[in-house]
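Removed: one protein chain of the complex. Kept in place: all other protein chains.
Order of writing sets the chain letters: A, B and C. Residues in each chain are counted from 1.
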Amino acid sequence: MQTQILERMESEVRTYSRSFPVVFTEAKGARLTDEEGRQYIDFLAGAGTLNYGHNHPKLKQALIDYMAGDGIIHGLDMWTRAKREYLEALEELILKPRGLNYKVHLPGPTGTNAVEAAIRLARVATGRHNIVTFTNGFHGVTMGALATTGNRKFREATGGIPTQGASFMPFDGYLGEHADTLDYLEKLLGDNSSGLDIPAAVIVETVQGEGGINPAGIEWLQRLEKICHAHQILLIVDDIQAGCGRTGKFFSFEHAGITPDIVTNSKSLSGLGLPFAHVLMRPELDKWKPGQYNGTFRGFNLAFTTATAAMRHFWSDDTFERDVQRKGRIVEERFQQLAEWLTAQGIPASERGRGLMRGLDVGSGEHADKITAEAFAQGLIIETSGHDGQVVKCLCPLTISDEDLLEGLDILDASTKKVFG
Amino acid sequence: MQTQILERMESEVRTYSRSFPVVFTEAKGARLTDEEGRQYIDFLAGAGTLNYGHNHPKLKQALIDYMAGDGIIHGLDMWTRAKREYLEALEELILKPRGLNYKVHLPGPTGTNAVEAAIRLARVATGRHNIVTFTNGFHGVTMGALATTGNRKFREATGGIPTQGASFMPFDGYLGEHADTLDYLEKLLGDNSSGLDIPAAVIVETVQGEGGINPAGIEWLQRLEKICHAHQILLIVDDIQAGCGRTGKFFSFEHAGITPDIVTNSKSLSGLGLPFAHVLMRPELDKWKPGQYNGTFRGFNLAFTTATAAMRHFWSDDTFERDVQRKGRIVEERFQQLAEWLTAQGIPASERGRGLMRGLDVGSGEHADKITAEAFAQGLIIETSGHDGQVVKCLCPLTISDEDLLEGLDILDASTKKVFG
Amino acid sequence: MQTQILERMESEVRTYSRSFPVVFTEAKGARLTDEEGRQYIDFLAGAGTLNYGHNHPKLKQALIDYMAGDGIIHGLDMWTRAKREYLEALEELILKPRGLNYKVHLPGPTGTNAVEAAIRLARVATGRHNIVTFTNGFHGVTMGALATTGNRKFREATGGIPTQGASFMPFDGYLGEHADTLDYLEKLLGDNSSGLDIPAAVIVETVQGEGGINPAGIEWLQRLEKICHAHQILLIVDDIQAGCGRTGKFFSFEHAGITPDIVTNSKSLSGLGLPFAHVLMRPELDKWKPGQYNGTFRGFNLAFTTATAAMRHFWSDDTFERDVQRKGRIVEERFQQLAEWLTAQGIPASERGRGLMRGLDVGSGEHADKITAEAFAQGLIIETSGHDGQVVKCLCPLTISDEDLLEGLDILDASTKKVFG
Partner (left out) sequence: MQTQILERMESEVRTYSRSFPVVFTEAKGARLTDEEGRQYIDFLAGAGTLNYGHNHPKLKQALIDYMAGDGIIHGLDMWTRAKREYLEALEELILKPRGLNYKVHLPGPTGTNAVEAAIRLARVATGRHNIVTFTNGFHGVTMGALATTGNRKFREATGGIPTQGASFMPFDGYLGEHADTLDYLEKLLGDNSSGLDIPAAVIVETVQGEGGINPAGIEWLQRLEKICHAHQILLIVDDIQAGCGRTGKFFSFEHAGITPDIVTNSKSLSGLGLPFAHVLMRPELDKWKPGQYNGTFRGFNLAFTTATAAMRHFWSDDTFERDVQRKGRIVEERFQQLAEWLTAQGIPASERGRGLMRGLDVGSGEHADKITAEAFAQGLIIETSGHDGQVVKCLCPLTISDEDLLEGLDILDASTKKVFG
């Protein structure tokens, strides 16, 4: 494989090509193929961008059909038929059945852009500037979003500009099993000298992805919503990684029965891996004036088209949801077994997650890296997350066949046992 | 045309659908078609994103071929064949022939993301935090980029978070014909009490797009480069709107014979209107550590594919460049005539621009809006720019046929004369 | 009493004249006299500025003698005999006997100035920007210091400029009796995704004054010092209110046997109530370049003179310390009795403090205000503190006679019982 020009010309910032130093060429469903024809099972899936797998035939066909008719590809924020169909499907298939009433902001096609728009809107709508965010949260790296992202790797690379406008609170479970971390938030809110500026909004992932597959408890989320209501603080659920079915529901917050004021989606929203994002907001929060937030790619019609196809194909009834939940239980069980085996070998390990967003915590990044490196050697692409990279993270396509799923799990099992047996 | 759901569900932030309140369905070359079958000549071209027109057959074919083979669509920053081919074409067709030696950062697919990455890199590389930017500059609206964007509409919509880390200087011509605005910059740099923190970088558009089609003078740009060198300040050319051939050269700074330390491209980079951006940097500036800047869509392989096709089709020799320059002169001449006519009617007007990035300054946004509204009624899509929206802005596809170009210009002429005759 | 011009011309920002709406004329020791000749016992003592009482004869004489000889009053940071004598006394009587080796920065005569200088030095010396501060901490209101001050009253009055560069942590006891709040700090420091930027310094009051007379535990302070050492974080003790003998030692941190890297003193430092402040720092931290921090009143020689007299008179041996501790026990006992009495009346109350910095927590600001208002009516000046103003705060002069002390305590006792009996 020719990698010389890639190594020479691409910035040192590159990462995945360090863990998986091959040149990929094709992909289908849950399988990637490299230039030498070797196949890999994909438990990474674009870090949650390919919930429906690579090149899903229905979505691909929708895209090709659209292009065949010379449909508008790029249209800024002009009205197009593709956009209208997207909004119709979103309302009919996603929002209405869930009793949700949101307006839609299309701020640009990346997650960080959606987060910037969401927190800015919260500030404009409330007149307050502070945003409460959580330990191990990840919400993007442009300067506005970075303020809410916990990872020092990014925070220390701003070149001397401190972020501003956010306060970190302990996420659910952060202070141990028996502490309800919302006690701390509530105490600070109620204390006029706590140093916590009353926030415009709380931004939260219901399951932290980059932070180590940390699912917030259902009751914790419900209490968080109550606290927000009590203090007129907006609740933003950043559903960029956990949304679009990853946890077994379209929106990850459905499990808790809560209704965020603002929601961000991106990653798997287009269905086919195209850049796309939106912000959903309660209609009365839509305080934007025309043109106050813009971006060249805020109307990417190919993404409207595939997103509409994805909604129509997967979200017309609950078949897909139930299948994701079923597969989630398979992964859960296998991860549980692996955790027990590891613990028995003297490596305390544990399993956690929700739906098909699952992690195997092996205690240290060093351990986890050994496992994922061996897995790659055996044909499985899987990455780590968490503050020390200590969590092996399964984000396989939701559409993965049982066969591929089990093969991937078998590789992970074999790799772990080879490394630590 | 059904617009009810669009009006109901999309945020009030929408803009272009206010000026052009129709639903578009198809597009080809320089022409858009709405749902009722009406055609429009497109002098907006995605605000500079569609330099090669809508659905260019060569680029479209490259995309469809790639998809037919189940090529990787989304690959984070993994190595793919599509990425390698993109880098090869960039080096062979763009950089080498121009004597440029840059490394490439793929920071996410939007212009604002590229700007955030560029200015952050400049800060990391120099250890300084300030960025000099210019009056009427536009570099994006995420918080880091917004600090360098002059427009109050965006700056006042942050909800109480002041931007930080940038100082505005007068752009070329800002202080009148006879003042060299770089005298001011140089004086401030040389004065230890001027209040100007010695900057990490200067960021500049060689022709300001949103700011009103303001071309910086060739000598001004050359002097700016010299000042930067003298003070060890990095020079960033934001070529997101003016790059990719718009001014008659691939990079807009080629006209001045300068070599920026860092360059940002986006908009027309993918060729087909797909979200895509890169940052080019002198190799010794590549101070990024692995993973210090990330983003889910930083490896959008469909965009690699169409960008490669665009480079191979349009930039293998200078035929395209020369054709753009030829058409630029046509627009220049017609705008010049219109300006003279308007001036004769008592509406002082003038023409300016470089290549096919041209503006007709009619003195006020009110005047300009009347012209563009009438033009739309007559079948021409054209927008305004400038701090008061006073500049009618021609960004037609570079590939526009002479026929379409002249028809568009005729409509503009007729509209102007209808309104002010 | 003529108060019309005071009410008309002084800004609405005034506070103490609202609680004590009389015009004071004279003062001596622990007693204030108003314009109608009424005397008040002073348990406020300039909020800790008058540790040696009003117009202490020795200090006053030193001042008058100095002025009689036409000594330099204002000298910027020029060398004067008064400054030299101040440094000599500081070294001989305060630093050496306590085994401390500090250099002295005279940054301007106010506490907030000292805090600004201290945290700026910590940033310059470490190359990091963040400062860890604590819930209910108060360190001043100029913008740099305000970032470390918890009180919303001040934080919300910046007119839309968010403070930056500080992170709040729970102070000792903030999470209940059984939680060691430093566990949280240590967890965040050790977690690369916690959102806590590794700080340049921790700034702490060993007994929070404005925050409600909250003494940090001895072991907590010792652990805090250890954590700072382990992470190369500087430890700043802000001893502006608790220093100069208030807790029964010259420096409040002596009780814990810790050695801060940087110390701020002000308030009672001049002894006679004159504006004065200094920053003490470990010599190797003195990274200032000449003139990098300035201020017109950074060499107020009258304050040098009275401060020297105060050190020589009160701190040549431990007599004074022991007397303060003795009186502290008297107040402690009386507050304990009052707390028990209140609790028995159904108003849960408690006592806390260190030395003669003591608080009676009566549960709410409303309760506390009733007590202090009645006390004022009976001739005692005493104020409240805490996030809700729920703590009646005794900061009587350390030099108070037993007679005055007991009379003041009797008034407080009688007032409390009148209000709640």
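Everything that follows uses one rule, which is that a residue touches a chain if its C-beta (ideal position, glycine included) is under 8 Å from a C-beta of that chain, and two chains touch if they have at least 3 such contacts.
Predicted, not measured: the structure shown is a model, and the values here were computed from it.
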Would you indicate which residue among B:Asp65, B:Glu156, B:Glu219 or B:Asp402 is in contact with the undisplayed chain?
B:Glu156
Quick one: which of C:Phe20, C:Phe43, C:Trp315 or C:Phe335 touches the chain that's been left out?
C:Phe20
On subunit B, residues whose C-beta touches the chain left out of the figure:
129-130, 133-138, 149-153, 155-156, 160, 162, 164-168, 170, 174-175, 183-184, 187-188, 191-198, 210-212, 386-388
Touching residues of subunit C against the unshown chain: what are they?
2-3, 5-6, 9-18, 20-28, 32, 35, 44, 46-50, 54-55, 60, 63-64, 67, 69-81, 83-84, 87-88, 90-91, 103-113, 116, 120-129, 140-145, 147, 153-154, 157-161, 164-165, 200, 240, 266-267, 272-275, 279, 281, 286-297, 300, 302
Applying the definition given at the start, please give the residues of subunit A touching the unseen chain.
160-162
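Quick note on the criterion: only the chains that are shown with their structure count from here on.
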Length of the line joining the C-alpha centres of subunit A and subunit C, rounded to whole Å:
48
Averaged over CA atoms, how far is the centre of subunit A from the centre of subunit B? Could you give it in whole Å?
31
Spell out, as numbers or ranges, the residues of subunit B touching 2 or more other chains.
160-161
